[in-house]
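Below is one structure, written out as structure tokens, with a few remarks after it.
Every protein chain but one is kept in place in this view of the complex.
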Amino acid sequence: MRVGTRWLASPALGFIAFMVGGPMVVIVWYSLRTRGPGGVGVGDGLTVDAYERLVVTEDFAGNVGFDSTYLEVMWSSILLAAATMLVALAVGFPTAVWISNRPRHLQPLLVLAVTIPFWTSILVRTYAWIVILRETGPLASGFDAVGIDLPRMLNTRGATLVGMVYTFLPFMVLPIYAAAERFDHRIAEAGLDLGATPAVVLRKIVWPSVRPGVVAGCLLVFIPAIGAFLQPELLGGGRSLMIANLIQQQFGASRNWPFGSALAILLLVVVTVVLVVARRAAREARVVLS
Amino acid sequence: MVAEGLRIQDVSKTFTAPEGGSVRALDGVSLDVGTSEFVVLLGPSGCGKTTLLRAIAGLEDVDSGRIDLAGERLDTVPPFRRAVNTVFQSYALFPFLTVERNIAFGLEMERRPKAEIRQRVAHALELVELSGFAKRTPAQLSGGQQQRVALARALVKEPKVLLLDEPLGALDLKLRRQMQAELKRIQRSVGIAFLFVTHDQEEALALGDRIAVLNDGRIVQVGTPQEVYESPETRFVADFIGETNLLPVERDAAGTVTVAGQWKLVAAEIVGADEALVAGGDQVVLAVRPERVRIDPGGELRGVVAEAAYLGADVHVAIDMGEGLLINVRTDAQDAIPEVGERVAVRIDPRHTRLLSS
Partner (left out) sequence: MTGQADTRRYPGIGPAARLAFAFLYAPLAVVVAYSFNSGPIVSRWEGFSLVWYREVLERSDVRDAVWVSLRVAVAASAAGTALALLAALGIVAMVRRGSPLAVGFLSTPLLVPEIVTAVGTLSFFVLLDFERGMTTLVLAHTAFCIPFALLPIRARLAELDPAVFEAASDLGASGFRLFRRVTLPLLVPGIVSGALLAFIISLDDYLISAFVAGPTSTTLPIFLFGLIRRGASPLINAVSTLLLLVTVAVLTASYITGKWRKPK
């Protein structure tokens, strides 16, 4: 097709190289520097202190020992992302399959209905849960009216999880729908007709054809969930410090940019490892999303 | 005359598949098209006919050879400066422009004066009988009408050669026949050379002043419709155009030819049987059209009727000559239809046969 030359892509490629590549290089560079004067920016010296700090601690007596505090933050972020993924799958899978079973003309509208929350501001969506879960909120006062005293909900890990599932649910529904929509339901009907139970049909016929969508959905939820910031920040209170919040603190209140950079690299490495491990799955995902 | 028209000389083109393999789409193709000639490029899909058309249009570069138009080299000119225009298989109309603006597009690109454009567009619309449809958009037209717009859009530029890439492929049979007649009329009235690609041999026979038959990137025969039908030069042409019986042949040193082990005849009687074929070591076959075979009790070849079908205008009979050899016969529906299992004899006039290497 003679609509142009491949060089037309170079401005965008150059811009992304500048705006993504530049920051990545700078973070690596900053993670190897001493702390800046007053904690802002970085100093002139070169050091691996920031990386040491990830795994060891020095007490007041000067004893150096292994300290897993920061690795545990990373780990709990991964666990939270995994929990988010599983809950989103439990909620999203039936939703996606249900949409794909609706009459043809209704499906685009239902997909749009899933898409709208996806495009609305994460800040607004997270705020909505503050309103709902707070002690004077509609949920607590509703139960209060019938004599049930709910425990505190806001500023808990549970609140963070709910907010995360809420945020990432569309990422789960859309790819599963895309896979389920291509599934020919007459095959399932033939299976039922031939005497298979619904459970068998679901496992042996429906599942293999929607699997790529499920894999894609899980990846699309898991990866951004590892680095989630707003939900732990606003819904979890101080109780659920996640890696993104820790990084933010180093560049903010804690004023330790080198350590913040090292944490950012840790997060980047984790995400990359997940992507590499899931490369085969990612390939399946691309088939569904293309 | 040839210096005025389109001259294709020894053009080759190889495509490299992404997996690494390569396909020779055009293999030393040479062809001349006169200034107001209707030439049909005929061949099975993948034979290179569309590639040749696209090479002339400039949509594909050639690896070697040259193309000249009116005595000037064409293949080095970019597509948007070539005095040839194309009617695409998918019509490729601009969906966001009206019929009128679609047709005017090429003239606007030439920066013609507005008044001239208006007048030439109106004339083109008249030529394709769409005068009332100027303000419609392509989506509001039927397939046949879109086809005419595509034709008008290319013709209005008054190209030296109009290239048509299976333009009737998407139409149903009835509309197709109608458009064939119309294309022929339009070509005569504008007097522009048409180079028409098709895989439909009936369409080729109906339209072409001359037909160039392509196979595997090569032109295997060029001639009038009568020539390629009556005198196919290769087994491929005989087989691809119309129906043909290809009968096994044995030869002896004396120049006697035995067909199907039954019918002996002198090679000299067979039209176009050159000495090399008669004497050579290659396997040869005798080609004869089913309508040239007659059921005749005095015939030289004997067999058993295996199939007989009444087809309205004629009757199709398949005769088993033994050893798995079938001869297809087409006879007039007025004749008596033989019974299946009946023993019959057939007669073949040697003047209507061709000896071809297989």
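List of remarks:
Chains here go by letter, A and B, matching the order in which they are written, and residues are numbered from 1 within each.
In this text, contacts are C-beta pairs under 8 Å (C-beta built on N, C-alpha and C of every residue); 3 or more make two chains touch, one makes a residue touch a chain.
Computed from a predicted model, the values in this text were never measured in an experiment.
Note on the undisplayed chain: of the listed residues A:Met153, A:Leu169 or A:Leu241, the one touching it is A:Leu169.
Interface with the hidden chain, as seen from chain A, comprises residues 1-13, 15-17, 19-20, 22-24, 26-27, 29-30, 41, 91-92, 94-95, 97-103, 112-117, 119-125, 127-132, 134, 136-138, 141, 166, 169-170, 173, 185-186, 188-189, 192, 198, 202, 223-224, 226-227, 229-230, 234, 243-244, 247-248, 251, 257, 260-261, 264, 267-268, 271, 275.
Considering the complete assembly, chain B touches the hidden chain via residues 18, 57-59, 78-82, 85-86, 88-90, 92-96, 105-106, 109-110, 139, 153-154, 157.
Here is the rule we use: only the chains that are shown with their structure count from here on.
Work out the mean CA point of chain A and of chain B, and you get 61 Å between them.
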